[in-house]
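Yeah, one chain of the complex is gone here, protein chain that is, but the others are all in their spots.
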Amino acid sequence: MRDIRLLTEVFIPGTLIGPFSGANPGLGGICTFIGEVRAEDGVEALELTQYEPITLPGMHELADRAFARFDLMGLLMVHRVGQMLPGEPIVCVSAAASHRRDAIEAVDFCMDHLKGRAWFWKREKRAGEWRWIEPRDEDYTDLARWKD
Amino acid sequence: MRDIRLLTEVFIPGTLIGPFSGANPGLGGICTFIGEVRAEDGVEALELTQYEPITLPGMHELADRAFARFDLMGLLMVHRVGQMLPGEPIVCVSAAASHRRDAIEAVDFCMDHLKGRAWFWKREKRAGEWRWIEPRDEDYTDLARWKD
Amino acid sequence: MTIRILFLGPLADLAGQLECEVEGPLDWDGLLAFAGPAVAEQLQLERVNVACAGKVLADKTALSAVDGDEIALLPPVSGG
Partner (left out) sequence: MTIRILFLGPLADLAGQLECEVEGPLDWDGLLAFAGPAVAEQLQLERVNVACAGKVLADKTALSAVDGDEIALLPPVSGG
């Protein structure tokens, strides 16, 4: 079961994960990561921009790579775009597998690639001013772990 | 927020994770692993035995180590004991953190230790016969990754 | 029909516009000249990509856009 989506409105991860888990009967383990807009340092809002012709297709390619690399039964990958408020979920990745390490590593793999290589541009608003977020060095280091 | 429990009855992971997530406001990411009794190869039931004086205290020590090793806001670790049926959850570990890698790695760490070092003994019933499960070599290899 | 050029993320701030149109055909040198010095400097960085007609170019200097194409200038990503 494969469910890859961009969402423009706030979502409740539990409403995605319940059906996803149910759609993969016989699974041994399911690992889920949910990223939220951190409420810190006076961040008032976050905005994620996509470029329609490549962002969702890029997520599908990433899912293909995850299925090729790990022994998965299902993969859910949902990413918000547009403006978000602190506490709102940005991203939800869930992997169902027979064995736990495939599920956990697939989530780790997808998250590193969503952070460091997927076609999103992020800016945040502090004290009324929007500022673009540059990728952190860590994001590249994390990504380098998966080099074939 | 720390929630470490042994449960003797079937549980619904979502009813634990919702409140856990809500109890860690300001988190950046939350990673959750749920292990279920696999419905394969004619497994009819699974039984997990604990030894009361050490099993839950051992899980608390594991939580201490996870908090010492990763930058966590909260950790949920719930393990079933007793008899379970295929499809029922056995274990649920959820870690809330400011940064995703701490959350994901803490779950990976706790699961490897729950599988390979926590005080549980597992047997499964196939065709009416109970058989004890030996740890797999993989479980030891997984555990060795975390040697300090 | 013209070529549409989109400035994504911080490149829009640098360009002072989200998009513009230009008469085709357009190659790499034409793009650099058209984009102005600030954006052109960014475009020459390895970590800035260019998509044309919905595909990210493996070699952006091989750009060869014709009227009707959409070119997107893609700065370093920061998702998740």
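We just call them A, B and C in the order they show up, numbering each chain from 1.
Everything that follows uses one rule, which is that a contact is a pair of C-beta atoms (placed from the backbone, for glycine too) under 8 Å apart; a residue touches a chain by one contact, two chains touch by 3 or more.
Every value quoted in this text rests on a predicted model; they were computed, and no experiment measured them.
Engineer: Considering the full assembly, with which of the depicted chains is the omitted chain in contact?
Structural biologist: It touches the following shown chains in the full complex: B.
Engineer: Among B:Ala66, B:Met84 or B:Leu114, exactly one should touch the missing chain; which is it?
Structural biologist: Here the residue in touch with the unshown chain is B:Leu114.
Engineer: Give the residue, chosen from B:Thr49, B:Gln83 or B:Thr141, that touches the chain omitted from the document.
Structural biologist: B:Thr49
Engineer: Even though one chain is hidden, which residues of subunit B still touch it in the full complex?
Structural biologist: Where subunit B meets the chain not shown: residues 35, 48-49, 51, 53-54, 79, 90-91, 111, 114-123, 132-135, 139.
We adopt the following convention: only the chains that are shown with their structure count from here on.
Engineer: From the Cα centroids, identify the chain that ends up most central relative to all protein Cα atoms.
Structural biologist: Looking at where each chain's C-alpha mean falls, the closest to the middle is A.
Engineer: Please compute the C-alpha centroid of subunit B, do the same for subunit C, then give the distance between them in whole Å.
Structural biologist: Whole-Å distance between the two chain centres: 49.
Engineer: What is the distance in Å between the mean C-alpha positions of subunit A and subunit C?
Structural biologist: From the centre of subunit A to the centre of subunit C is 26 Å.
Engineer: Measuring centre to centre with CA averages, how many angstrom lie between subunit A and subunit B?
Structural biologist: 23
Engineer: If you look at subunit C, which of its residues touch at least two other chains?
Structural biologist: Where subunit C meets two or more other chains at a single residue, that happens at 80.
Engineer: Which residues of subunit B are in contact with two or more other chains?
Structural biologist: 100
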